[in-house]
Every structure is written in structure tokens, then in C-alpha cells.
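The structure is given below, and queries will be raised subsequently.
Here the complex is missing one protein chain, while the rest keep their positions.
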Amino acid sequence: MPGNTFGNIFKITTFGESHGAAIGVIIDGVPPNIYINESDIQFELDRRKPGQSKVTTQRAEGDKVEILSGTFEGKTTGTPLTLVIFNKDQRPQDYSKLKDVFRPGHADYTYLKKYDIRDHRGSGRASGRETAARVAAGAIAKKILQSKAINIVAHTLSIGDIKAKKIDYTVIEKNIVRTADMDAAESMVKKIEEVKAKNDSIGGVIEAIVHNCPAGLGEPVFDKLDAVLAHSLMSIGSVKGIEFGSGFKCSEMLGSEHNDKIYLDGKKVRTRPNNSGGILGGISNGEDIIIRLAIKPTSSIAQSQQTITTEGKPATIMIEGRHDPCLCPRIVPVAEAMIAITILDFLLLQKVIDNSIA
Amino acid sequence: MPGNTFGNIFKITTFGESHGAAIGVIIDGVPPNIYINESDIQFELDRRKPGQSKVTTQRAEGDKVEILSGTFEGKTTGTPLTLVIFNKDQRPQDYSKLKDVFRPGHADYTYLKKYDIRDHRGSGRASGRETAARVAAGAIAKKILQSKAINIVAHTLSIGDIKAKKIDYTVIEKNIVRTADMDAAESMVKKIEEVKAKNDSIGGVIEAIVHNCPAGLGEPVFDKLDAVLAHSLMSIGSVKGIEFGSGFKCSEMLGSEHNDKIYLDGKKVRTRPNNSGGILGGISNGEDIIIRLAIKPTSSIAQSQQTITTEGKPATIMIEGRHDPCLCPRIVPVAEAMIAITILDFLLLQKVIDNSIA
Amino acid sequence: MPGNTFGNIFKITTFGESHGAAIGVIIDGVPPNIYINESDIQFELDRRKPGQSKVTTQRAEGDKVEILSGTFEGKTTGTPLTLVIFNKDQRPQDYSKLKDVFRPGHADYTYLKKYDIRDHRGSGRASGRETAARVAAGAIAKKILQSKAINIVAHTLSIGDIKAKKIDYTVIEKNIVRTADMDAAESMVKKIEEVKAKNDSIGGVIEAIVHNCPAGLGEPVFDKLDAVLAHSLMSIGSVKGIEFGSGFKCSEMLGSEHNDKIYLDGKKVRTRPNNSGGILGGISNGEDIIIRLAIKPTSSIAQSQQTITTEGKPATIMIEGRHDPCLCPRIVPVAEAMIAITILDFLLLQKVIDNSIA
Partner (left out) sequence: MPGNTFGNIFKITTFGESHGAAIGVIIDGVPPNIYINESDIQFELDRRKPGQSKVTTQRAEGDKVEILSGTFEGKTTGTPLTLVIFNKDQRPQDYSKLKDVFRPGHADYTYLKKYDIRDHRGSGRASGRETAARVAAGAIAKKILQSKAINIVAHTLSIGDIKAKKIDYTVIEKNIVRTADMDAAESMVKKIEEVKAKNDSIGGVIEAIVHNCPAGLGEPVFDKLDAVLAHSLMSIGSVKGIEFGSGFKCSEMLGSEHNDKIYLDGKKVRTRPNNSGGILGGISNGEDIIIRLAIKPTSSIAQSQQTITTEGKPATIMIEGRHDPCLCPRIVPVAEAMIAITILDFLLLQKVIDNSIA
């Protein structure tokens, strides 16, 4: 506490407002002797950045990352790694209209109640822009996990009522909505364009999978792997729900259906059909970890909406500016980042036990 | 870390295995000068205890709580409050058959992989029995919150495909499934009895509401109120998903539908229809906080199931003993406890800001 | 926070008041598969217990420890280890006279100011009795460290102006003041008896050494090994100062004198004369870690002293009851315990790096 730090061993602390000087992250606990360079991080930032396609906001931030500390001759040293992105495309004047009114679906009122002060420029700290720092830190985590053959993939499972019916990971980055079903992609894009034309926005579901996560990660009782992943992912703005494996469907299932069968695949202990979603008793069992996130429709819409002023007078508001009609394509890399940060933290923590003293 | 502590100011650390000497909790950070006695806690423990009705396990643990420290002349002193429940109805011999085999849907394999040792007596630390310590701590939190008129109520929203259609909080404790719809209660009980007769189990959904939570609770960026509630509640065994307000339905909604309208009700800032579930930008807005949890069917069922032995040989297993055919009625008080612990922690933390130095 | 937990991986949380039902400790993060039994712990508790010799208080608490959780078939399981000592020799009536008056040198006034309530029975939580929980936890830590050939020894270096002139670790437990100089022991005992005869008390210095601590323990910048040891040891009541290696003498030294020379001893990098006290830049270098603690004279003395009542009236006070005329002999095992807990925590934490991913 209070709130801008996440993790135990691989521990990130982020800072910055959407229209301040910069946003960034200090990562403490990065393993030493790992080759890191800015392009490793930039690749992931570019997946999150605004203006990348016709279905995202048209703001054009470059989001260039700089490494301020923690490396020596291209390698990590074990000391804090600091990544910073200086803000460029600031147009705080876009927000001056919003100074005296609370935007529906936004944190304007709640921040003011909490702190008795509010940075109204583009949501300040509550802006989705803070996720760039998460993605930067996640890029480091992903690189380390990939060296251990642990891969994390997220994709858009549905946009409104359009659902992906196939799962082909190789096509995710080949369509602008980041779905794993190339056929659904077209309908999803069309749906978003329709909604955008009406100055509206739409929600969706993102699915994420951790492949090849070793068994044994997660801590009883409160820091179960699924509990901490839920913390980690629910902390991303606009996520209204999370489920693992069978998820909410489990509520209509019998125990005899839901229990995964245990079997041996060569020397590996396996379970099927993986209703558990790769986690039993809060600890990974070696199967794919399967997570789904409910993403709400973007709150910023250019329609007249009922609200009140900061003085308590009834008002209507129309939010102009450049906003995402659907958040899913840009949350996909953010979700991957938070999962990577969380899994790596548990992986490092497990080294304490795996190399036990006894 | 590592895992048996939760909270920042009101901080609980639990211990104990289902068939060890005792389970219990140390609560650090209890506000001083609060009258506490064992009956405050016992009331909540009795709502969680086994053997309370025909739809729960028939084990008959008394679950009597003792206060070992932290009070003086009936009042809290600000020092750690220790609550302990000595285990009575231990039948470890019931579990000796399970020594060499992994139970499907349980943490047997994952604990063994994690620690290279496993207490097979009734799941050891992974037993649902550990939740008694949560309920004991939660009873203290609830008492303090109630003195501030903050109330937390959970109830069974559905069992299998039987859903509550009305919400009447006054009937929850008047039916053994703890649903808020007296008509649905009968069908739910019948459903559970049918399933039990077939040596099977069934899942359900629990809903919880926080009434009268003050605006301003929750910490940006990682310790958003919903993120920490998700952590807190997903750490309860058998929970496979969580959602807030509109939840997964948000994925099919438009922004113009989803955004709650802001209005003034007397002097109070209100929003409707409360799709946000009382939390915006991770901070409470004063509306009811609305949470739903997916509860999987009990893993312990007396049916033949496919598994392997700890030596890696294929095997079948039939889990005897006394188990809950549906976990919802007993998880209701556990969910309330975890919510109370979490809300109180944020309430105490907010005192730092509300009484600011500036 | 708030205050009753110490450590990161090997993490202890203690509870209990001197005249409550019990005192104890939950240890989270104990490595699994370690044989532990009550006698391992009892041995250390007996070194701390009152009534052990003529130079300690004549109270006769048995201090019998019980293990409430965390072991299975004699071995640790990785789950929280709970150790409890039920209080026996309670004479709260001894303290009723102290209810309305602040004892000089005690925490009576400060606890009341902090919490607006005070448990006056034998100092409550501020009693030296809480250190029994530390010693119990420390016994586990010492056992684990000893299996790695890391040994921690503390001894009384001086009592008043009587100083040990020789250091022979083998005699420490052979004299009741726990000094490493058998010749000094006699004078020290005599000194304590003189002081006791005058209803007075006396201070002293304790030295502690960690032998065979591996190089590399300690975390930059804030969690330097010496900084965390200082935290750990200064948290023991009655410690007024701490120094490492050259300690306060360094203030009169030149750099050319103070810098230890670096040389090779076989394959081992060594330094001499070890003014650094085994720690450089906050990280252990493999030399003996050398620590000295200033111990104040016991505050409870049976002499008339000037004070005020809780109502603010001038008063005199004479503290009867059974108190230690010198705290050093009983703080020796407490200091060892806190050092063991701290070193083990860093040793476990270093496993994360030593088995790095890169």
C-alpha cells in the first residue's frame, strides 16, 4: 500500500498521469544477467499504443520507452530497472470542458471524493494511459518467461454478440481486433465500425492462456494463483469480471462432470478436460491456465449524457476527443503483461522452495 | 508473502490444518476500545459450521472459538487479537485410503508438486475448514462495519439451473440454502437432495451486496477496490469466477446503455442503474457494491473416478466420508467475511487521507 | 504493518500479553520437509525462561511450547507453523497497584497515548514476555541454519564496568551471566548481586557473532543486511544502541586504518582485520558478522521513584514483584533468535537470485 506497487519478488511500481510529463515504472527484483534492450519493450508498447488501426482511438502517441537504470553493458544487474515514456501528444485543452462536470462511467467523482482534488486532464492517473507502464514491465517478464518456454497469449473472444468460434493463435496479430478466429474478425471489425458511426462504444470478452506453466506455482491460502491473477487483471480499468477454466458455467454443472480426470501422459501427470483451468487449490497443475475477462464498453462516448456539475447542478455532457470504440484490441497486450508479471513473480518465489534447505 | 496473510491495516494471518490440533487467526490492526466477546464470533461460525442442515455435510464440528490475546476487560487494546478453534471431530483414519492417490478436483497433486510433502488428512491446509478462521476474523470486521451502518449481505442466487427471481434479504436466514427468494428455496433444496441421492454434487452462484459503503474507498492503480475484493474472494476455495455490477453481461452492451447516469438525490451524488456495481476507477462511489461468485460443484463425490496413484499408476477412486452436496449455503458467510475484512481494511486506510495533514 | 510481523519469506507474526491466556507465533514460509519437534524449541525457551538462576527474576514460568499447526508426521509441510505457550504463573493482582500510575522507564504512558487504553497487567503486550515467541521462532531458524553450518552465538560482553577480556565460546553456557570470559563471569555475578541487594538494576553490552554466513546476503538499498539486523535487534525491548564491526570506534579512525585488507585464503576471498564486521555495502562478505548491543538497566526497581498518576497528579512509585536485576543473561538467547530469523530470511531470499533464470 498505497496502491501503485504490485508483486513480491518481481515488483513493479508505476507512476504518471495521462497529461503529465511522463509515465513509467520501476521494476525491482529483475533477475540479473539478462540481456534487455529498448526494442524488446517497444515491440509490446506498439501493440498497446493508440492510433494503430481504424478500430482504435486516432490519438498518435509514439510511446517511446527509455531505460533510466538497472542495466550495464546491455544486461540487467539486479538493481531496479526504470522504464520511462515521456508524454508527447498532450492536448490538455481538450479536457478543459470537463473540469467542472463528472463524466458518467469515469472515476471523476470517486477521485474527487477520495482525494479532495482531481487532475481532470484526460483522467489523470485514472487514465488507461497508465497501462503503458504495465506493458513495458510485462515485456521484461514475458522475455524471461519465454526463455523458460512459458508463453502467454491473449485474444478477443467476443465483441458484443459476435463470438470467435475457432481458436488459431497464429492469426491473432493478423487482424486488428486481435481475435483468434479470422472469420469472426471481419464481423467484429464491422460491428465496431457500426458502433463508432453512432458515437457509441461496445464491450467484449478477452481470453488468455498460459502455456507450459510449471506445476507448483501459487501460495496458500490468500495468495492462490487464481486469486492473485484476479487481483492483477481486475486492476486493469474496464474489466468487470474474471473467470478461470469452467468459470461461471461451473454453477450449472455436477461434480461428476466438473472434476477433471487425472491420467499419465508419458511421465507427465495430466488432467482433462481442464475445467479447473490449470489451477487446483490455488496452485498450478501444469495444464494450460485459462482466463476470461469481461470488458465493458468504453465510457467516453460523444453522446449527450445525464450528469451533474462538481457544484451539484444537473447537466448534460458530450465527450469529444479521440476514444476507442472498443477496448478489447488494446487491452489484449495489457492482459498479457499483467499475467506475465504475476506468473514470473510466483515462479521466482517458488525458487525458494524448489531449492529447499532440507 | 508467503500466502497466509491478508490485508494492510486490518491484517489477518491464519493457520491450521483440517485434522491438526487447531485452526485460527491473528488479527493485527484491530482498532482499540471495541467491545468484543466470543459470542459475537460464534454467531458467524455457527452459520458456517458443518452439520447445520440436511443440505450440508453431516460432520458435527462444534467450532467453538477462544480468544487468546488482544482484549482487556472485554475491549480490544490495539494489540493482536488471536482467535483459535481447537479441532474436535477428527477422523484422520477416514483419509488413510487417500494417502496414495490423487483426488480429482482437489489440491493433492499440486501441493505435493509444490512442497514435496503432503498432509493427506482431509486436505490439510487446503481444506475448506480453513475458512472458519476467515469467518472468525470477518465477524470482528462485520461488527465494526455495522457500527458505521455498513452492512454486507450474501445469498445464493442460483443452484444449478434454479435461479432466485426475487431478492428479499429478510428471508435469507430462513431457508437452509440461504437464498433471498423463498419460492426458489424449495426447488433449490429439492435439487440438492436429488443430486446428493446420486452421490453427486452441484454448483451455484452467490451474490453479495455492500450497503452504505462510503465513497472514496480503494487505491489506484493496482489496489483498486474491485481488484482487491476479487483477490479476497477468489482466494476462497471452489470459486471459479467473480463479477461486479453488470459483470460478464457488459460484454454485450453499448456504452450508451452501460454508463450509469449521475444525479443528485437530496445532497447525495447518485448513479443509476448501477451497472458499475458501486465502483468506478477502482474507488467506491457510494452505491451498493454488487458482486457475484461462481461456485463449482463439490469435488468430493462418492462415485468412481479416474485418477492415478502417487506412484503414477492408473487407479479409480471413490471418496467416502461426509461432504457437502452443494457448497453455496456454507460459502455465503465466508464470502461475507472476506468482503467485510477487505472493506474494513480500506476504510481504515482511508482515514489517513480523510484526516489529511494539508 | 501494523507491527507484529517480521520477515519476508521466513515471516513471523507474534501475539500475546504477559498476563493473557497465551503468547505465541505463526511462522509462515518455513521450508518443507524439516524435522521439527517441541524439544528443539524447548531447549531455547529454557535458556530465556525466568527463574533459571540467582541473577534472573525468580518468577517460575514453565514456558512449555505446543505446536498447533504446520507439521505432519514430524516434518514441516510448508504451511504455517504455529507455536503457542499458555501462560501459567499469572499474578495479575501484583499489578493492580500499577493501574493508575505510570512506571518510569516503561511503556505505560506511551501505550495509553497511542491506544487510549492500556492493559496494565505486567506491561501487557509491552512485556519482555513477548520475546518468548521470538525465541520459539528463532529455535526453528537456528536449527535450519545449523544444518547449513551457519552458527550464531551471543554472549555478555560487559555488565556495568566489568568487561569480558577473553572470548571463549565454549564457556558461555557454563556461567549464569552468559559471558565468554569465565574470569569475568565471577565479577559480573557479584556485581549483579550487589546491585540487586540495593533494589537496583544494571545495564550491559551483548555481543553476537554469525559464523560462516555466506557472502551475498542483504538487499540494496534500504534492506541492507546491517539495516535489517538493526531493525530486528533494536525491536527487542531495552536495547538502546547497536553497532557492527568497528562500531562507534570508527568515528576516531582513519580510512587507511579502517579499510580491511582483501586477500585470498586458499580459494576463499577474505578480509582483515574485519572492521566491516562482515558486511560491506549492506551485503555479507563471508567474514564473521559482529554485532554489539547496548542493554539498559531494568526499569522495574523496588525503589521510590518520582512519577504522576494517570489523572496527572504527582506520585511516587515503588515497583515490587520479581524482576531481573540485569537483563543481559536472558536477552542473549533473544538476540540469537532475532539474528537467526533475519539471516535465514535473507538466505531464503537469496535462493531466488542464486538459482537465477538467466
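Which chain is which? They are A, B and C, in the order written, and residues in each are numbered from 1.
Throughout what follows, a residue touches a chain if its C-beta (ideal position, glycine included) is under 8 Å from a C-beta of that chain, and two chains touch if they have at least 3 such contacts.
Just so it is clear, the model here is predicted, and its values are computed rather than measured.
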Visible chains that the absent chain touches, using the contact criterion stated earlier: A, B, C
Touching the absent chain when the full complex is considered, from C:Gly62, C:Gly241 or C:Gly321: C:Gly241
Contact residue for the chain not shown (choose from C:His19, C:Arg47 or C:His106): C:His106
Option from C:Glu44, C:Asp63, C:Glu130 or C:Glu336 whose C-beta touches the chain left out: C:Glu130
Residue of C:Pro50, C:Gly122, C:Gly138 or C:Pro297 in touch with the missing chain, whole complex considered: C:Pro297
Sites on chain B contacted by the missing partner chain, in the whole complex: 9, 29, 31-34, 76, 78-79, 144, 147-148, 220, 347-349, 351-358
Residues of chain C (touch criterion as defined above) contacting the omitted chain: 1-6, 8, 14, 102, 104-107, 109-111, 113-116, 123, 125-126, 130, 158, 160-161, 195, 200-205, 215-224, 226-228, 230-232, 234-235, 237, 240-264, 267, 269, 271, 275-277, 279-286, 294-301, 303, 305-308, 312, 314, 349-350, 353, 356
Residues of chain A in contact with the chain not shown: 1-5, 8-9, 11, 13-17, 20-24, 26, 28-29, 32-33, 66-70, 72, 75-82, 84, 114-119, 121, 124-125
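Note that only the chains that are shown with their structure count from here on.
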Mean-CA-position distance for chain C and chain B (Å): 39
Approximate Å spacing (C-alpha centroids) for the pair chain A, chain C: 46
Centroid spacing, where centroids are CA-atom means, of chain A and chain B in whole angstrom: 26
Residues of chain A engaged with two or more neighbouring chains: 220, 349, 352-353, 356
